[in-house]
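Here the complex is missing a single protein chain, while all its other protein chains stay put.
To keep things simple, chains are lettered A, B, C, D and E as they appear, and every chain counts its residues starting from 1.
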């Protein structure tokens, strides 16, 4: 098992593509996405109506080697600044296969 | 980046509202929710038929400042006692924006 | 609150059943599942078309007592070897109820 | 016993799709109707049955006979959970007895819809007010069940957050009741103007949607059958005896008040069916100690298939004998 | 004022289902139409309205009158956001003013569809080219809004990643526009061959699907009403005055170019309606500083209900007076 940093990025679903693009630019080759996330935060309710993706979030989960973590943070931060959302970072072990 | 506690609360979807109400009473202003979670636990299978929300879970994710964690635990515990479910707490860093 | 290990297993939805079977064989009695997860990894895009579950992932979340963690790792590893996917392990506290 | 009616019912597309679903689940096929498609189908069925009921109600009007029928229905919805509670209480604790009582006192909309389809197929007329009756019978049993549970054991009703307001809200304003009554009202209001232009949506696909929904019910019911081991012989017997007993009472009452054949069958089905959609949610909120692994499989994996496959033609053959 | 038209519209199944949804949300019923069912309904409505528009366009052809109408529509789509911006700018910053301007310059497909249903019901003919007009009016306002915002404050348009390419892409290639124009083209191409065989899908369930979709719109609109407190009286007034003013202009222009009664109503509705599906997404991407808690509830919880419940019959009664 290998030490990694686990990122969890919650942002409007409209920006899902921006997040994965930013991750790819930061050299990330694997990530997962949950596409049906609702929530509440500084920018009000994102209660999930189907009418527009503005009121629906997604959650991107990425595990990266510890040394790559800073680069990922820097790639995500401008998106959070522009559009809001949350990015949590924690420690995890990756089960090798 | 700021140290936070990350909560993950898995409970019958029927009680989603109770959880967010409890969180709001505990002073939490932001949370996220996954509304389509299945599972198995002490109370049997929650395999997710559409007929009734009794057999479907949700998952609430909340990051709070470390010092607010106890209050959140206390607000959630009675719901777990009454209805079952799981609440996991872990450490994380919050990427400022 | 009790220390536990939190597992997060992301794998093709086709193999969801194999994962929960393996967990049950390893003595796990409770787990949760997210059934609509997309992603990218070594095996290419899993972008989530509805036509076949081959291009859609699921995510299984399990919390187990610290001492049971190794057994869970061993039960999951052959599946990751055969089918790909990711398994992350982290520390968490379980709120008793 | 009129076997031809039973066999005729068995060789009926909706019932066959139900059996197909059951069979698919038994052989562990991966056939599935993923969420929220079943929700769409059930919204459609409720809207359709409500709207058509409203249109017919507008044409038929609110006669004394109609009001008597509605009264009988509400009375049964209040009484059925009463005796059910005391029978089940012989074996189970108060919370579970109350949950089962509420389940059998309330109604199954899909059983009702299947009976309506059965009547339409055999060209037996029935009154639009029976839809109103169904809507009225959804909720009272929930309240009765909770009252009984609290009377026999104050402790059954969950956490401090218990409130009668919440109970009534959950019982009377759940989505199924609101959509049913709303569509009924809209059907009654727009009977002349919209009935024709909506027919292509409300009438034509009805039977097909019912087939698809019953396919899903078959899949779900078969999966829940595994849970039945837990419930034991007593509850298994109750789940077959109760619909028959209650349907018989319904038939007797229908005869007493001089209802027609179609209305009599629907009353039998309303009394004899058990809820597995609205009640479990309401009960889970108010009686968290009741085990949904008991009362849901009873209603869904025994009573529902029994009524749909055998009960409806059985009740009908009884009624036909008695009425002619 | 012709009250009978308004009451007639109120007693119309689609409008009643909208009100049922609103009522259900007010009493906090758990009635819900879970995602992605509303998406399916709106895909259907767009496909249906597009295809039928195409068929009618193929029969009617592209006359000078049709081209004039399309020109008028595009002109209104460019001008409405212009004055709207300067009016709202009196109170709000550039980003929010631009977002509201784009919202009111663009159109609401569901309002249009409801008006089409209104016309069909009253047997008033209208041209298939009005569907093309709707498709043409979806996007220009978005571009105008963003141009205005950037002109008055370079800083409004988000992060460094801003690009006009993205804006145009989002404005002109969003799913609604593509499906609408695509179905229109397919309808026009296959008018003779497929119109009949597709009628059972495209025409018959149309009104019923509209009812179901408006039920959901009622639920969503009522939930968004809570957000309106934030927007204050000024924006509340704007959300009622703007549709009326723009619809009036539309009616005037329709008279000027000699359009028929049906086309005049549709032009009024196109000018008077505000977008809450395509525009919010495009605006959120290009003007991240604009608060969707302002412009969405204005369009969804005030302007949309106003148009559907009162506006359409009001505009119609005006047109009928003026045209005869």
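One rule holds in what follows: a contact is a pair of C-beta atoms (placed from the backbone, for glycine too) under 8 Å apart; a residue touches a chain by one contact, two chains touch by 3 or more.
Since the structure is predicted, the reported quantities are computational estimates derived from the model, not experimental observations.
For the chain that is not shown, the touched chains among those present are C, D, E, taking the whole complex.
From the options E:8, E:65 or E:175, the residue with contact to the unseen chain in the full assembly is E:175.
Checked against the full complex, the candidates D:99, D:177 or D:211 give a single residue touching the omitted chain, namely D:211.
Hidden from this view is one chain, which touches subunit D at 11-13, 16-17, 20, 23-24, 27-37, 40, 121, 200, 203-209, 211-212. Contact residues of subunit E toward the unshown chain are 35-36, 39-40, 43-44, 47, 51, 169, 173-175, 178-179, 182-183, 185-186, 189-190, 193-194, 197-198, 200-202, 204-205, 281. Counting over the whole complex, subunit C has residues 12, 14-15, 18, 36, 43-45, 47-56, 78-79, 81-83 touching the chain that is not drawn.
Basically, only the chains that are shown with their structure count from here on.
Contact with both subunit B and subunit D is made by no chain of the assembly.
Common neighbours of subunit D and subunit E under the contact rule above are absent.
The minimum number of touch steps linking subunit A to subunit D comes to 2.
Comparing the CA-atom centres of all chains against that of subunit E, the greatest distance is found for C. Look at the CA centroids: the one farthest from the centroid of subunit A belongs to D.
Under half of the residue numbers at the subunit A-subunit B interface are used by both copies of the sequence.
Taking each chain's centre as the mean of its C-alpha atoms, subunit B lies 39 Å from subunit E.
For this pair, subunit B with subunit C, the centres built from the Cα atoms lie 19 Å apart.
The multi-chain contact residues of subunit A, meaning those touching 2 or more other chains, are 34, 36, 48, 81, 90-91.
In subunit D, the positions touching at least two other chains are 35-36, 39, 281.
All chain pairs that touch, listed by label, are A-B, A-C, A-E, B-C, B-D, D-E.
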